[in-house]
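A protein chain is absent from this complex, but the other protein chains hold their places.
On to chain A.
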């Protein structure tokens, strides 16, 4: 999705300015600002009720905003009716027309745009080939499997090259294996067409795997926006750390040790903080220290240490996780180093990590 050589830097395709929605006294979306450059794959990620679907439905015009503006290619489209908005929406349950064949479903948006018959047939065929369903054009949707229906829904959306493509948990109804295959498919379509895609999901692994940027939402507002790596490695809040990946969170207060170095004092111990962590996060008072399981080490190196007892080991194929209960009733999750045998249950172990690995959030 880097721009082709010779073209202008990516223009702002979609701009959301102070957009808000409330139903009576219930706020479905706090005033929100968001800019999406052309060609980006942006994921709206969050638990249910976080406002991501409301935001999506306002962008495509199915829900009328209570305030704010939506600009597409710089044009104000806030009050444009749905059918004139030039937006593609892939529905959660596909919303294929049951009375039309696969080809007719895909041809529908073209027919609505008055595309000539010959051109229409060609584009429908191309779209079918693009999703590898060239042989199923004359079937009805109910005669297809879930994954095939999903492909038809994608083809119906990509075929008319809308300015922005919105996808509302499109893979939610598929099983895990198929879901992963379709993730590759969608990424491929994105690469091949250069479309701007806004993708809604509550599945953090899906978001990490697919997105250029993730927009993490919670309590009807944006919690954090950034690249997947950004959000995973440098979460800005405890919610962000907890929602994405597995995190060990130590709550405590920031103090100085005898040498004047910053430390976090918690119920389970006193931990050194790196200068970088301090610069990013909060400076004073209460804070949470986030350390990922792969940064913890059993009986390894590190300038921070807690000790505890092994209560469980979880084998997950590519990795093994060890749950260690600490003195203050909390547990931490440690990813076992490759080749290391899991410790027996009940063993006393020391868990260590380097202070640079920790991220401090307020």
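Here is the rule we use: a contact is a pair of C-beta atoms (placed from the backbone, for glycine too) under 8 Å apart; a residue touches a chain by one contact, two chains touch by 3 or more; residues count from 1.
Basically, contacts and distances are computed from a predicted model.
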Protein name (UniProt record) of the chain left out of view, among "Beta-ACP synthase", "Carbon monoxide dehydrogenase large chain", "Cytochrome bc1 complex cytochrome b subunit" or "ABC-type spermidine/putrescine transport system permease subunit I": "ABC-type spermidine/putrescine transport system permease subunit I"
Options A:11, A:62, A:261 or A:345, residue touching the unrepresented chain: A:62
Selected residue (touches chain absent from view) among A:12, A:27, A:95 or A:265: A:95
Omitted-chain contact residue, chosen from A:33, A:83 or A:122: A:83
Contacts of chain A with the absent chain, listed as residue ranges: 60-62, 81-89, 91, 93, 95, 97-99, 104, 108-109, 111-113, 140, 156, 160
